[in-house]
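Certain chains of the assembly are absent from this excerpt, and the rest are unmoved.
The letters A, B and C name the chains in turn, as written, and every chain counts its residues from 1.
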Amino acid sequence: MRTATSSWDGIPVIKTGDDYVESLRGRDLDVYLFGDRLVEPVDHPIVRPSINALKMSYDLAIADPELATAHSDLIDAPVNRFLHIVGSPADLVAKNKMQRRMGQLTGTCFQRCAGLDTISVLHSITYDIDAKHGTHYHARYLRFMAEAQRRNIVIGAGMTDPKGDRSKRPHEQADPDLFMRVVKRDAEGLYVRGAKAHMTGGLNSHFICVMPTMNMTKDDTDYAVVGMVPLTAEGLTYIYGRQSCDMRAMEDGDIDAGNARFGGQEVLVVFDDVFIPWEHVLMDGEHEFAQEMVARFTSYHRASYVCKTGLGDVMVGAAASIARQNGADHASHIKDKLVEMTHLNETIYSSAIASSHEATQLESGIFMNDSMLANVCKHNVTRYPYEISRLAQDLAGGLMVTLPSDADFKNPKTGPLLDKYLQGRSNRPVEDRRRMLRLIENMTLGRNAVGYLTESLHGAGSPQAQRIQILRGMEVDKKIDLAERLAGIEADPKDAGE
Amino acid sequence: MRTATSSWDGIPVIKTGDDYVESLRGRDLDVYLFGDRLVEPVDHPIVRPSINALKMSYDLAIADPELATAHSDLIDAPVNRFLHIVGSPADLVAKNKMQRRMGQLTGTCFQRCAGLDTISVLHSITYDIDAKHGTHYHARYLRFMAEAQRRNIVIGAGMTDPKGDRSKRPHEQADPDLFMRVVKRDAEGLYVRGAKAHMTGGLNSHFICVMPTMNMTKDDTDYAVVGMVPLTAEGLTYIYGRQSCDMRAMEDGDIDAGNARFGGQEVLVVFDDVFIPWEHVLMDGEHEFAQEMVARFTSYHRASYVCKTGLGDVMVGAAASIARQNGADHASHIKDKLVEMTHLNETIYSSAIASSHEATQLESGIFMNDSMLANVCKHNVTRYPYEISRLAQDLAGGLMVTLPSDADFKNPKTGPLLDKYLQGRSNRPVEDRRRMLRLIENMTLGRNAVGYLTESLHGAGSPQAQRIQILRGMEVDKKIDLAERLAGIEADPKDAGE
Amino acid sequence: MRTATSSWDGIPVIKTGDDYVESLRGRDLDVYLFGDRLVEPVDHPIVRPSINALKMSYDLAIADPELATAHSDLIDAPVNRFLHIVGSPADLVAKNKMQRRMGQLTGTCFQRCAGLDTISVLHSITYDIDAKHGTHYHARYLRFMAEAQRRNIVIGAGMTDPKGDRSKRPHEQADPDLFMRVVKRDAEGLYVRGAKAHMTGGLNSHFICVMPTMNMTKDDTDYAVVGMVPLTAEGLTYIYGRQSCDMRAMEDGDIDAGNARFGGQEVLVVFDDVFIPWEHVLMDGEHEFAQEMVARFTSYHRASYVCKTGLGDVMVGAAASIARQNGADHASHIKDKLVEMTHLNETIYSSAIASSHEATQLESGIFMNDSMLANVCKHNVTRYPYEISRLAQDLAGGLMVTLPSDADFKNPKTGPLLDKYLQGRSNRPVEDRRRMLRLIENMTLGRNAVGYLTESLHGAGSPQAQRIQILRGMEVDKKIDLAERLAGIEADPKDAGE
């Protein structure tokens, strides 16, 4: 029988990063990549770097517990900060600092933020639904979280529906499955059908939390569903998204990959009438909460893009390193470009931690990031990494895109020629220069450019989504009032609020 | 006899904004404007708006004590926050919020921040000098501050020397007075000669704190002096700086001034062998502390430029108001520009309050803004107000610069023609439109453009000054290390630190 | 009797700049400034600099005839290029180079471009109307132009109507006069009522050409009127627009004005049933040509904003001069900023002359600027002068906005103090520094900032107007086709053109 308890079958208590990797083995998931079903994703050279990146969140908790763990009142024990329920603004600030550190250590998307922000938003949303409807979602949520903390698992956020024709609402789509919906309910639970796209680290999680991607109307009631689904549930199919330069992970040698150890991951997850026991259902039809859920989620999640400042730190370091190897690090324009990169990177950082410091308390007792500043943070993230990336390419020089392959360096005829002619400053081996050029390529054009650039643009909502939120939150009438007072205009109540 | 006590002569205990204005009367200062010695600056139509702006800091303390006052442990009483010694990061954040509010209420520079930031830096610097040299500056500082808080005075910061030839150090200048220096010392005190330029609100203060403008070497010892000088001291001459459109304050009517009530002020103050009693000397020759003093001052002061977000709020409101009056507020490009203005403004705000929240404690016990983020804040201030201003002019339309004078509206022949032809949306009087256009002109070209634009560029250090600080603080070697690890480069100790 | 011939009464044949100034005297126009009717505008200290700027177009024709004159086939004689009918792309390029030179020589708006561009567009529009309607506008146009060239006059463009509520068409306005319209027709001519706003150099012209400001529908037929009106016509009232810092021209001394000799001018011109003889009517009711007339006008006129590169040259020179006087000209960041200013300035120049070189021939035989590139030029003009201005202020230093008045320099007490303390590099007098600071203030905040900044934004159409034209001209379907071919997509005729 399928129960909430059986959902946890096969998920061990995870203590270390290695435990985590082991927990992903042998799950016999239906995963497809390059047209093949993967026998064991954990050992696949393209998948593994994405697991390594997420594993770092476990390793960091051991290496730096002050940064990456927190005390959970729920289970009265320290827990990984990626599973911690936000108790204060300081918790949010600490989260941001951990995210930046994770970015520094992996140079890529470590895939655990969306899940954390989902946990955060569900605390208050389940509380608020219960308050209105007399439901019992919040208690279910707390029970789930206690177990999740005890086992130290990874929760993935299944938010983005494929959306089909963007000018139509969910129930209006030609194919009703283009947004996830409840197709059946019975005594034990409900069944969902649909797909979740762009699922960051979807394959590297233990549970997926499915939830609505946008506001829902009365006619979309069956689309207003939140639930926790174990990755091993029946009816799930995972299709791996391909990334720029993904094939380099399949080659011999670790140089051309640029960042051989760490990478991001996105999968499309198809839900073919997947069962969710009632105990793991956290919303079912309360459509009027969908919009607020998304709004709160974005308040948390848009500040989480502070992780990109960790990648920005790597970009600054990489650009400085290659300039030094080229012997150009003392040129004033080189230093000036490093300063500009840093300035932009720290501007992003400011908005994120300001948003966290200025968090406000919700009814359920937890704190939420300041929404305006979180949107400002994310909006800067849609711009500055592109400019930082351009400046890094500037300092790298053209060799970054004309450098022959590692195999050519190993070839007995061409290897010595390349080592002779690609020598930079004499005290550094050519291999160091190649490695640094490949890292910059990796982050600006290659596999991790997906995380550093395109995800910075579209993750947690595309630029226009932030502009809409800024428009909503900008309190234009208050500002008009300020201006009119200074201009000596007598307030005209008839004109207000138009 | 001139003593520290007599320095306080004539300075009343100030409770209200009106008290403050009264405290400035009858001081018989040697003030020059347009070639004339002013009989009573308080009543001069150009000077008065600058007094009004500063007066708002007193009014706000009464209207919103939670925001604009704080409890002083020094005198165990509430004090104006502009005289409060920073006790925590929360104090700095509250300061920033008060500064934004002051900007919203005045639409100009209210001239009290540099003095506040001077107070802050002197707490720790006097403490540190004493620790090294066994001097007693810190006790003097505390006694002065207790009295300043009791009387609720305004302290002006006299920092910027004229500097002469910028490629030369103070002692190398053709004229040794181009930096302020001690010309004589006796039993009662010392005498300084020189000038302080760009003194914000110099005339609207009760005391000027003179201090070095940059690092000093052993040969510049006589230039390393800090002291408190009452505005009524002998030997002081004040020369008023002129501002764009300053003459409009001399005209009849309040419309063309744009913001008739509030304005900024800068004066050049010449010190002709001005006496400072020992009790009010807080540095005398400890040249090695000058650089650190400036560095700490800028950490405080560059975050104080958050005040410009208050002006930015006014700009957003003014642009929205004029668009509404033109009947264009529903156009998508208009809304988009308001969003962009807000986004830029809130980005500035983020960096300031992030810098305050992330303040760290100094030896003397007080807190100092995070230096990197304060520099990032100020650097954004050197860019974004210009773009916000451009966007406001865009929404204003060309009429902002072709609008006839108020006198033409009052002329019986031209007045009706103007009212007929300059009608916008029918439910608003033409006068409202004029007022709003004049406000935008005031802030983007006129008198308060000085504060909103040029001061944003040069106050607290020109853009390059921030870039130098960012370069110093960016920890490039740590970032190179991050990049090299990810690239798989074995760290090479010989190359480090080059 | 009022005839076309009598329109020319009192307009002499003008040969020199001095002739031009004399031609403006004694016209007894109804001009208002600061509420007063001006007795003789030519001698008014605010008006005169604007006349001087326009006068330069006469002086330059004598000093550099190759640049500023051209051979007119119409009268078979050399004419001022500002009256020349465009015969080739080379004519348009020469025009642009003359405009840049005029900007260099005056540092302001010289007010003669809109008239020139009006001449250009009327050649082809009258031709096209005649071709469709069998009217005789083109011959009238040629006769008028021949006389204009013979007398060497200034034609002002009366284009911008007040517009009232921007969401309504001309005939829908509450007050029908908010767009200019024909109120009466008789055997001799027609009568117009309305106003033309923002008239650049309106007062410094001999004739005003009134014309529609935007597209007209059948219901707006009476608003579709073009005609030539002498400034001395009955029923005209001129109201002078005030500019930032305009009062400085009224002060003693020439320093604080920044650019004492040259300034811009805009007037509001009210037409109270002003008569136009048929011979000078060039459109009357052919409403369907209004849109095309405006479109062609903007093709010419948006490239005319190349004049701002002449002002940009002055900005670069001023910034370089003040940096040199400060002794900072060898700093790498200073040079870098001068390069950036130049780069932006030359980018504007590129688009203008590219637009002229790529001009195409119209049915009437004359050439018209490439519309896309002209719009691109103007759109860059709405952005780059603001950034150039910001950079110039950066190099100027804060003294630009805190410098005391010239009167303070002349005061026997304060003058010597100022000369002592404001000394920069020793080999240059302080006065030179002041003059240069005042020039930068003049162009970035003061009187000529109106021309360099706000007019750059709104003249020839606000930014959104260019974006609309770029949208119209961008041929998106052709570009989609290019992309689809490269992507290997089979063209789908059903989807085209959506």
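By our rule, a contact is a pair of C-beta atoms (placed from the backbone, for glycine too) under 8 Å apart; a residue touches a chain by one contact, two chains touch by 3 or more.
For clarity, every value in this text was computed on a predicted model and none was experimentally measured.
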Complete-assembly copy number [criterion: all chains share one sequence; 3 shown]: 4
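Note that only the chains that are shown with their structure count from here on.
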Euclidean distance of C-alpha centroids - subunit A vs subunit C, Å: 52
Per-residue overlap in subunit A, given as positions that touch at least 2 other chains: 336
Residues of subunit B that touch subunit C when the two form their complex: 32-37, 160, 162, 164-167, 174-175, 177-178, 195, 197-198, 237, 239-245, 247-248, 256, 266-268, 270, 326-328, 331, 333, 382-383, 386-387, 390, 393-394, 397-405, 407-408, 410-411, 413-414, 417-418, 420-426, 441, 445-446, 449-450, 453-455, 457-459, 462-464, 467
Complex contacts: residues of subunit A adjacent to subunit B: 93, 104-107, 254-255, 258-262, 313-318, 320-321, 324, 329, 335-336, 338-339, 342-343, 346-347, 349-351, 353-355, 357-358, 372-373, 376-377, 379-380, 427-428, 432, 435-436, 438-439, 467, 470-471, 474, 476, 478-484, 486-489, 492, 494-495, 498
Contacting residues of subunit A [partner subunit C, same complex]: 332-333, 336
